[in-house]
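All protein chains of the complex are present and in place, except for one that has been dropped.
Showing chain A:
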Amino acid sequence: MKASMTAHQVAVDAIPRLEPGPWREDLLKQLRADMRVVTLVGRRDLDRVAITAVLQASDRSLRVSRTEVAPERGYHEMTTEHAALHCFERELHEQTGVRIAGHPWLKPIRYEGQEQSAMRSHPFYKIEGKEVHEVAVGPIHAGVIEPGSFRFMCLGEQVHHLEIHLGYQHRGVERRLLERDPRSLTPLIETIAGDTSVAHAWAYCSALEGLAGCQLDGETELARAVALELERVAMHLSGLAGMAADVGFLQGATTYGRLRTTAINTMMRLCGSRFGRGALRPGGVRMRLPPETLRDIRANLELLQADLPIINDCFLMARTVQHRLRSTGTLTTAQARELGLVGLAARASGIELDARHLMEHGAYSVVPIQPAVLPDGDCWARARIRIAEIEASLSWISTVIALYPNWEHPPLSIGELAPNQLAISLVEGFRGEVVHCIETGAHGEVVHYKVQDPSLRNWMGLALAVRGNEISDFPICNKSFDLSYCGNDL
């Protein structure tokens, strides 16, 4: 397998193909032996379903295996032994109709192709008891926020279980990706999750460039990484502003919000959009860097680096903040590992997992960036991880700008895609790893495009984190994970 920057690529014919039984046994054996699941995707191929598993070893290498099953026959579930697979098996069943025998909970991920009444009639988990009560909120919440539905099963104020009900944002992204020219999908990709536009765009671009055999130079990768780090800074600031607002610490909310404005306006100077839209295109970047822009970007970075420590001190020292965040919404390392959490939620629970390290990104091998890891797993840890990551990103960007002041690299043209290839790309967005898988057919046409936002895996982490907490702590738990609805619903 060839590692090209952020994307790995393998010829479809070279993927080991096993019968369902041995395939399943092999997967479970690898997962027991300390590999982790990156993704599990299924594609309808005439009357069969091709299921592809991508695992990652601790030495960063990816391992791809495949089986083909008749959908009505299916295979025996793996979720009971390896809970991290639950979302993948549910999605597989929903998207391909493949039977997954014995699966404990085949709840649809996003109710594709169904009427909303199907969502309403879903049987939620129940807890029996005289003093047990349920609180259902959503899909519309009391803020300017996306829709999702949460049902809490409570005893008094204490949450015993939370069932998260998503799919309201499902608009048909993956099908649409197959309806268009694969070389010009960036505007669509940038709307998979608007707050992760750059990470998704990068994952798409590198997968496509791998398939087209297009080699980029190191500076283009650096330019993309600068855009990604700016997006990470902006969204971590947005998360901190939200957490501060949720505990009523208004000075934190307004100040982090104002600093986020500086971060996204810097992005706008680079590419014309506060969300980094248009910054990345297959084959290169579309950034403008005349001297006055570079000067302004430097000034903005200096402002952020000067003003952030002041509000960080104030936020972290505030008794009210500490009181509300410490020991709230705790997810242990064992739980996070069992659920296969990724990104900041995993790192806040003591798991060192960061796609910027796991894959040898060109950009991050030139100027390294250290992942922040904390063991506690509570809201306090998820806040401090953000603060540490913002600091790391800002100093990383400053170093890169000093070393490589010119990263205007207009896109090269993208030729035909190689036939019968599978490209898998991983990019570390602010929430966690974004995974894109593109498979081409016999004529280089795209036969499967699978998009995976980190939210798909992390929503269950939130459900477990609120157990045993008061229901009034839900907003702060929710904000600390900061998951995407549209990224999950696609």
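Brief remarks on what is shown
Rule of thumb we're sticking to: a contact is a pair of C-beta atoms (placed from the backbone, for glycine too) under 8 Å apart; a residue touches a chain by one contact, two chains touch by 3 or more; residues count from 1.
We adopt the following convention: contacts and distances are computed from a predicted model.
Between the listed names "4Fe-4S binding protein", "propanoyl-CoA C-acyltransferase", "Spermidine/putrescine ABC transporter permease" or "Solute:sodium symporter small subunit", the UniProt record for the complex's undisplayed chain reads "4Fe-4S binding protein". The missing chain, though absent from the display, is touched by one residue of A:70, A:145 or A:334; that residue is A:145.
Checked against the full complex, the one of A:24, A:151, A:224 or A:277 touching the unshown chain is A:277.
When the missing chain is restored to the complex, the residue among A:9, A:169 or A:335 that touches it is A:169. Residue positions on chain A in contact with the hidden chain: 110-117, 119-120, 139-140, 142-147, 167-173, 175-176, 180, 184, 186-188, 191-195, 197, 238, 251, 254-255, 257-258, 261, 265, 268-270, 272-275, 277-278, 286, 288, 293, 296, 306-307, 310-311, 313-314, 317, 484-486, 489, in rising order.
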